[in-house]
Structures are given as C-alpha cells and as structure tokens.
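Reading through the structure tokens given below for one structure.
For this view, one protein chain was removed and the others were kept in their places.
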Amino acid sequence: MTGNQLAFLVLAAIGCLSALGVVVFGQNAVRSALFLVLNFFVLGFVYFALGAQLLGITQIMVYAGAIMVLFLFVIMMLQLRQDSSAKEPTDFKRPFAWLFGAALALSVMNYVVMPLSMTAESPVGDEFGRPQAIGNVLFSLYSWPFEVTSVLLLIGIVGSILLAKRRI
Amino acid sequence: MNIPQWIEGLANGTEAVGPIPGPILLAVVKVLLLVLPILILVPGLIWWERRLLSWMQDRIGPNRTGTITIPDKAPFLRGKKIRFFGLLQPIADGVKLFLKEDITPADIDRKIYFIAPAIALFPAFAIGGTLPWGAIRAPFEQGVSGLYRFLTPVANVDIGILYVLAISSLGVYGVVLAGYSSNNKYSLMGGLRSSAQLISYELAMGAALASIVLATGSMRMTDMALEQEKPLWGFIPAVQNWFILTPFGLLSALIFLICMVAETNRAPFDLPEAENELIAGYHTEYSSMKFAVFFMGEYAAMFLFSGIFAAVFLGGSSLLPVNWEHLAASVPSASGFFRGMAWFNYWAGPLVFLGKCAGGITFFIWLRATLPRLRYDQLMNLGWRSMLPLGLSNLIVVGFWVVATKLWGIGGGWATWGLVMSILVVFYLNILAGTRKEALSFGGRKVAMKDPAPRRAVTLVDPNKP
Amino acid sequence: MDPTIPQIDWSTVMPVVIVVLTGVAALFVEMFSPRRNNNAIVGVSLAGLAIAGGYVVKQFGMADGPTFGGFILRDQLGLVLQLLLIGVCFVAFLFSEGYLREKRIAFAEFYPLALWSTSGAMLMVTTTNMLELFLGLEVLSIALYCLAGMSRQESKSEESALKYFLLGAFASAFFLMGIAYLYGSSGSLDLAGIGTAIASGKSGLQPMAVFGLGMLLVGIAFKAAFVPFHQWTPDVYQGAPTNVTGFMAAASKIAAFGALIRVLDAAVPIQANWFPAMYWICILTMTVGNLAAVVQKDVKRVLGYSSIANAGYVLVAVLAHIKAPDKVGLGTAVYFLLAYALMTLGSFAVVSLAAKGGKEGTRFSDMHGLWKRAPFAVTCLIVFLASLIGVPFTGGFVGKLLIFSDALAAGMPLLAIVLAVNSVISVYYYLGIMQATFVDDEGAVKTSHAKPGLGLNIALLACVVGVFWVAIGADGVRATLGLSAGPKPVSAQTESTTLVARGQAE
Partner (left out) sequence: MANDVPLSWFLIMSLVMFTVGGVGVVIRRNPVVVFMCIELMLNSVNLTFLAFARYGITPGQTIEQANASAMGGQIAVIFVMAVAAAEVAVGLGIIMAIFRLKNRADVDDMSALRG
C-alpha cells in the first residue's frame, strides 16, 4: 500500500464515518450539521486528491462555508436544541431502510464498481482542475447552461423573498 | 555554501538535512516563518491596542507592569522608577489567564463547548497559507526568482485568493458553536448575529477580491504582487501599479477594508460581543485559557487580514510605490542609488510587510476608538444595500475595463471604465432615490411605531427550560 | 487557449429567452409600481408569452438541429411541447389573478416565478444534454416549490411545499446519480453520446449504464408521478394554491414526458433491461391512480389521482412507440398531453372558484351549489370531466382511442385492456364531482364561491373550445403536430451533437 492509498483511506474513513454521523450519531440537528460540515470539508480534500484544486476549494467555500452556515443558522434560530429526533421511537421502517440501502449499495458495488477496480487512469492532461481551463470552457462551450444557472439563482432569490417577506 | 542555492536544493529535493527530506523541511520552515511572527507579535499587539486606545481616549492605560524601582540602598538613581511603558503587561495577562480558575458552566453541550475555541483558532491561522510576505521576484531579473520564492507563500497554489475566502468563511463556526454550546441565551444571540453578519459581508468581500482577480487574470496572490509592479495605470512607468492607486482598486480596497473589519468581528461591527446588549456575546461563558484562545484567534485574524490587504492592494512587500528598476535604467546619473534602493526594497520586504500589517492593525484600533457600534439593522443595510451592490458593480466595471483594454488599448480601457462607472452611479442613485423613503424607514422608528402587529419572529426560549 | 463562443442560432433559443426576460420585465413592473394591482404584470406576461409562442410557431418547418454547443435543440417534438407549455402558462395566467385576489395572496412574484418555471420546462423538452436536462428540471421544480408554498397563512400550503420540496430534491439526487453513472459509462453528458456508448455495448460498462438509467428513470418517475413514486402528488395538489396546482399538473407533466421520451429513445438498445419494469409501472400507475381516486373526498385530491392515472395513459402511448417505433409514432402521446393539459387546466380553473374572501374549501361538500352561482363554469366543468372520462366527441375520448389502438398495434393488448377498464372505473369519481356541483345548498350558508371573472371565463372558453376542437379536427391537429411513425427515433436525428465530438473539433 502506498502513501497515497493510505492518505485516501484515512480521508475516506473520516468522510464515511461523518456521513454516518449525520444520520446515526447525530442526536440532534446541530450535531448532524457539524458532522456534515466535517464531511464536506473532507470531501474538499478528496477533490484535491483527485487533482481538482478549484473544485475542492469551491466545495469548502460553498458547502462548508456558506450552505452549512445557513443550515446552522436556521437550526439555531428554530431552537432545535431539544430535537424530537433524539427520542424518536425505533419504528419498523428503520432497520428495513438500512437493510434495503445496504443491499442496494452492495449489489451496485458488486455489479458496477468492482469490474472497474483495475482500470488505469486515462491520459487526462495537466489542464485537469486548473481554474483557467475550467473558466475557458465554462464561459464558452457551457455558456448556455451557465445562463440557465443564473435564472436558477434568480428563482432562488425571488422565491425566498416570496416565502420570507413579512407582507402577507 | 551559498544559502540561497542550498535552499533551492532543499526545494528541489536534492538536499536533505539528515533523514528529513528537503521539501518537508522546507514546508515546516515555511509554516514556522508564517506562524511564529504572529505568535510572537500577538502579545505586543494587545499591549499596542491598550496603549493606543487609551492614548486616543485620553487615558493612561497599562503602564505599571515592568516598572523597576531602584532600591534606596543602591549606589545611584536611588528611588527612581524605570518604566517600560507597561510592556510586560501582556505577559502578566498571560500568566493571569493561565492561573485563573477554569469555570465550566453547567448543562452545556460539553464536546462542542470545548472544541469551539479550537475551531475558532484554526481558520485564523490557516488563512495565511497563500499569503506572500516577501517579493517573489528579485530586482533586475525576469520572472519568479530570488530567495523569497522558496520561503513564501506556504503554498503558491492556483487558487490563492479563493483559499482565503474559503478559509475565512469557516471562521464563523467557532463563534456560532461557542454561542450554541454555552447554554446561555446571550451567547446564542451572539452566535446567531455573527453567522448572519459573516454571511452578509462575505459576499461583498468576494466581489471586491473578484474584481482584483479579474484585473490580474489570476487567482494566485504572487501574481497579484507581480501585477502591482507594473507601470501605474498602464502608462506611468516610474510608479508601481498598486491596486489601491487604481480607481477600481480603490473602491475594492474600501469595500474589502470594511468587510475585513466585519469578518474579524471588530468594532464597529462587534455586534456578536456587544457588551451592553449581550454581555460578552459568544464568549460570555468562556474563562481562563479558552477565552484566551478566542482572543488570540481574533488577533491572528486581524493580523492576517491586514496582511492580505497589504498583499492585494498595497503592493505586498514594496516599501514605496516607486519602480526603482525603471528609474535605475532611465536615470543613469543616479543609477547606483536607485539600484541600491531596489535591493534594499527587496531585502527589507518582510519587515516592510510586517510594518504594513502593523499599520492595518493600528487602523483597526483607530476605528474602534472612533466609531460607535452599529445597530443590527444598520449593519445589515450596509452590507446588503451598499457593500454588495457597490462590489458587484465594481466587478462589472472591471470586466468592461479588461475587455476594452484588450480591444482598444489603455486609453480606451480607461474611457470605457469612466463611461460604465458613471452610468452605474447614475443608475444606483436613481434607485436609491426611489427607495430612500423605504430605506430610511426600514429599521427606523417610524415603521416600528406604526406597525402594531407583533412580529412573528421566533423568540428564543430559555434554554434552561427542560 | 482563448475561449471560443459556440455558434448560436438565435431563432432556436429565442422562445426560452423571451419567456425568461418576460419574467424579469414582470419583476421590473412590480418594482416601479409596487402594491397596486397586478394587471400590468399580467398584461406584460401574457404579451411576452404570446411573442414567445409566435417565435415557436415561426420555427415550424425550419431545419432541425442543435445550437449553442449542442445544449438546445430544435426538432418537432421540442417545438410542439414548447408551444404546449407556453399555452399552459398563458391559460393559467388568465385565471390566476382573480383567484389570487380572492385568496388574498395576490403576490406579484407569482408571475415571474411561473414564467421562469415555464422556461425550465421548455429547456427540458428542447435538449438532449443531461446536464441541461437537470438544470431545466431544477428551474422548473424550484420555482414550483416556492409557488406551492405561496399561501403563507395556510399550513396545508406550507406542508405541501415542504413535502414537494423534500421529495423533489430527493428525486433530483437520484436523477443526478443516474446522470453521473451514465456519464461514467459513456464519457458523455449528451444523450446522443450516451446512446452510442450503450449501443456499442462495451461489456464492462453495460451494468453501469443500466444502473445509471435506472436511477435516472426513478428521478423522472418522481416528477411525472408514476406509481410507486406518486405519494407526493395528491398532497401537493391539494395543498398548493389551485392555480399553481393547475399549472403544475399540466406543465411538469409535459416536461417530464418530454424528458422521458428522449431518454427512453436513447436507451432503446438496452430495452430488455428496463422495458418490463416500465410496463408494470405503467399498469400500476393507471390502476392505483384510479382506485385511489375513488375514495377521495377532496376535489383537488381526486384531480391529483386522476393526473396520476392520466400519466399512466400517456406512458402507454410512449411504451407503444418504443416497442414498435416503425408502426407507432409519438403523435399520440403528444396529442393526449395536449388534450390532458386542456382538460386539467380547465378543471382546476373551475375549482379555483372555491376561493372567496381569503377562504377556500375544496371538499366535495364545498362544491355544493356551484351550479346555481356559476352555471357557465359548471357547464365547462362538465365538458372537462366528460373529456377526462372519455365521452365521445371530446379530446379525451379521441386521445384514449388513439392510445388504445396504438397499444394494440404495438402488440401490448394487456395495456390496452387495463386502459379500458380504468376508464370505466374513472367514471365513478368524475361523476361524483359533477354531482357535487348540482347538490342544492340553500339550507347551508357556509359555502360561497367567487364570481367568475373575465379572465376565468376566457380561460374556460378557450379550454372548452380546445377540448372540442382537438376532437373534431383530430386529424388536422395530428397532422400539425407531426411526429407520426417514422423510421427513426427522435434523438437519432441529433448525431454529431456530442460534446466529445465537439472537443475533437476544437
């Protein structure tokens, strides 16, 4: 096992455990949110490991730095301190959901992922993950979806104003 | 052996110190060179803040600690006191903080409570990771050269300035979590205010930095430093093109400066710890060293934000915005002097940079002494209605400037800049005139008194309640 | 390397651009004359929609082809569905203002959001690029989440928004995971490239493509409300404001079917893997939708379940096309979508009369006496319900007949039989609604309905005329729609649009 593999395994272990933390270990919403922050932060490093600097730092900035702060803000504002989920009864669907999810994941792993384990890396150039390269493509070939995204964000703004303004 | 060559060998991995490979050693050295000055200077900064503040407020401030009284039996200077302007006060403070009783309030969220100061400290130090504190190019050489390129920045990555934004956006967690875990409604309020404030000002800060990125064409902070060595406005070769001297850069610098103060939770934006409303806000329940850690984080953040301001807008480690190399080439009679100045400018760079940081912190202190704290709605208004539109329109204008400069040369670029800027200003003023009434009454008493309906905002329930 | 802007054929992108800009213009109108009535905004929006529709009509007969880097595509299916979506938005706007005012939620933001939502749906039906499809889906859905929660004082509206949002986002995650795996298996985000990769059948990647397609279909099935992914539909239809429900029922279904048709067309080479599943989903959708509708007590819920059943009918037409592309064209599916849009929008327009003075009740009992107060509206409702049932000389009847014969032609008699049986079941609950409107309520004081306004009457008239017209002129309509059975499927016309190929050209 090489150093890179070891580093990835550590990152992946933290990532997967924190993902589990969001669902299982997080007794209340704040804990879940913190686990999710950890997960997103680690994911940023996984992106670095894949050679995508720009996306990794954007991941940390957008998810860990902006989206999760909003989540925490809303959670605290709504005082989810004494979360009802802490005393959630173990209903029937809980183990069933886990079983179903695990079965699905394992079958996918078996049929889809495992055949790829020996695939070598393709000759992707040095341009991979460079901000300039991504910018060039984003603003030329992908300019139409880029504009669509601007409509999407406009909808986000107008929609949240519609949902939050005081005049009813 | 030549030290620069040896360091180059370390960087290339051809040299090693015992069993430690060169690159790793160099990485450790780089980090230490960034972190140690901050750790050393923070006590000094505290002293400086207290002295300067008291001077500005016509007080004396701490001046006793470290006073040496000569005993009466001494051969000379009997009974005299030798004062060190209270320079030892920070050490006394540190000792006090260490020895103080460490109070842990009851019913707190223990894990988060203890981890919060660490979370606050981490981004404050990590933010300097891409900060160059020395000139990356030796004088009279082309491209990246010289000793400092091996020592600074810690990581010269493509995404330098984005890294700063990303890490600074993590700074809010320490505050929010401290507020949440303390089981104190004032702390919680402080945390909430802080998160709202940081989200609001991050946008404007991003816009301000993005316009500089657009003008530079790169997100590397060293590229920004190199860009600032070019001729001013594109046609005055004797003066360096510090971004604060360019029209759009000045605007960006102002926006960045204000956002920087907001991001570090300093006065007049220190609402998260407004003592007359929230006791001490998020760190009300923290005592002893845990409190000191918050304090240290705040000072480190101030220090490094000042450093970023210096690197992005104030020409990095250059002493004066003067292009010594150009002068040396064009004024043969004084060429020796200008050459000397160029080399002095290069080698004294780190000190100059520290000086600029100190200047930035002095500015912070000055602001604290001068301006009253903003009200919360004023803070939000400033962020969303002034800073953000200004930053965004600046970004648009810089975009026009870049394109026009490419198409029609320097003159066309500046003409386009003026045209678009004036159009935007007229537009903005029109909108402002349209919404002035509303803006004035937005948080003012008028509406508050006329509005009989109770706001259905969520009120905070006493956390002590089971 | 300097960025090169891709070739832009403006006539293709114009309708979407106009719809988006109309939304922006509507916002500006609101900014400059705030808190007056919304008439100006409605006028601007309708005008913009009309212009956009004109641009779509102008494109009929132009050469098919992709533009803007292959992200937007002109073909017959896309044009027809675009026109349909614009029409849906137009009719929805006609009756919205009166309803919103009666419900006391006349927010001007409704119009821009609905326009943008329409633009998202238009994007979905005019692209073969998966990324663009996803973005269109999100533009459509996120605007609808907001609109569903527009009535802020009603907890049912907010609940429906939350339900719609959480399940919609959940479905988006599946949809996206499907795209990711399809991308992994083919290296392309475009359906043409994905289709080629699937057809070439690289042995190691086939399971990945199947898995990706499955996830993608789950996502689309959520949006189109196929059983077993339908649970959100009745709740959201019931909770959202009625005009939003009408718009949502028509627009999101059209968009989802547009996407579904293109995806399934590209996945024909591996149809052995998914066809049986879709077959049973189709049967379940028709049956469960109708059976569940029988026990409902709320008009909007009934219409919600009926929309599920109708989705099943359209799915029959689509599957028939996939099974026998040389015998069955997409014309039937599009024709039924057109008829369905007219019927469902008209029905919801009548149901919107239930709001008065900030109150609204949509249970059967709340409909009592409607006949006395709004005879014209009830007449129209009868027409729409008759069409939904499948009474001869209405669009619904012709549509079902066409689907029935298509299913037989494609050799799927079981689907045809289930369709016929379900049509009979549906008579029960549609008649229930009709009966409720005629029950006399003179003894009861509680119910009251708004007076139908001009916009509502125009909308109803348009829908009624439409329902009859598509039936009587069925052949002409189908000829105009085109899309009859041809030798090749739709997405096959878009070869050389893959990004991979474009990358080569650079």
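Order of writing sets the chain letters: A, B and C. Residues in each chain are counted from 1.
The criterion applied here is as follows: a residue touches a chain if its C-beta (ideal position, glycine included) is under 8 Å from a C-beta of that chain, and two chains touch if they have at least 3 such contacts.
Computed from a predicted model, the values in this text were never measured in an experiment.
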item	value
Candidates C:74, C:301, C:323 or C:449 - the one touching the absent chain	C:301
Hidden-chain contact residue, picked from the options C:19, C:72, C:94 or C:131	C:131
Candidates C:59, C:76, C:186 or C:457 - the one touching the absent chain	C:186
Full-complex contact with the absent chain, from C:27, C:125, C:197 or C:383	C:197
Interface with the unshown chain - residue positions in chain C	131, 134-135, 138, 142, 145-146, 149, 152-156, 158-163, 165-166, 169-170, 172-173, 176-177, 179-181, 183-189, 197, 202, 205, 234-235, 238-239, 292, 295-298, 301, 499-500, 502-504, 506
Chain not shown, touching residues in chain A	2, 4-5, 7-9, 12, 15-16, 19-20, 22-23, 26, 29, 32-33, 36, 39-40, 43, 46-47, 49-52, 55, 58-59, 62-63, 66-67, 70-71, 74-75, 77-78, 80, 83-85, 88, 93-94, 97-98, 100-102, 104-105, 108-109, 112-114, 116-119, 121-125, 127-129, 133-134, 137-138, 142, 145, 149, 152-153, 155-157, 159-160, 163-164
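Operating definition for what follows: only the chains that are shown with their structure count from here on.
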item	value
Rounded Å distance between chain A and chain B, as computed from the means of their C-alpha atoms	30
Chain B-chain C separation of Cα centroids, rounded to whole Å	52
Between chain A and chain C, centroid-to-centroid distance (C-alpha), Å	30
Shared interface positions of chain A, touching two or more other chains	none
Chain A partner contacts - residues on chain B that touch it in the complex	109, 112, 157-159, 162-163, 165-167, 169-170, 172-173, 176-177, 179-180, 188, 191-192, 195-196, 198-199, 202, 219, 455, 458, 460-461, 463
Chain C to chain A touching residues, read off their complex	1-6, 13, 20, 24, 27, 68-69, 71-72, 105, 107, 109-110, 112-113, 116-117, 119-120, 123, 129, 131-132, 135-136, 138-139, 142-143, 145-146, 149-150, 152-153, 161, 181, 204, 207-208, 211, 499, 502
Contacting residues of chain A [partner chain C, same complex]	108, 111-112, 115-116, 135-137, 139-145, 148-149, 151-152, 154-156, 158-163, 168
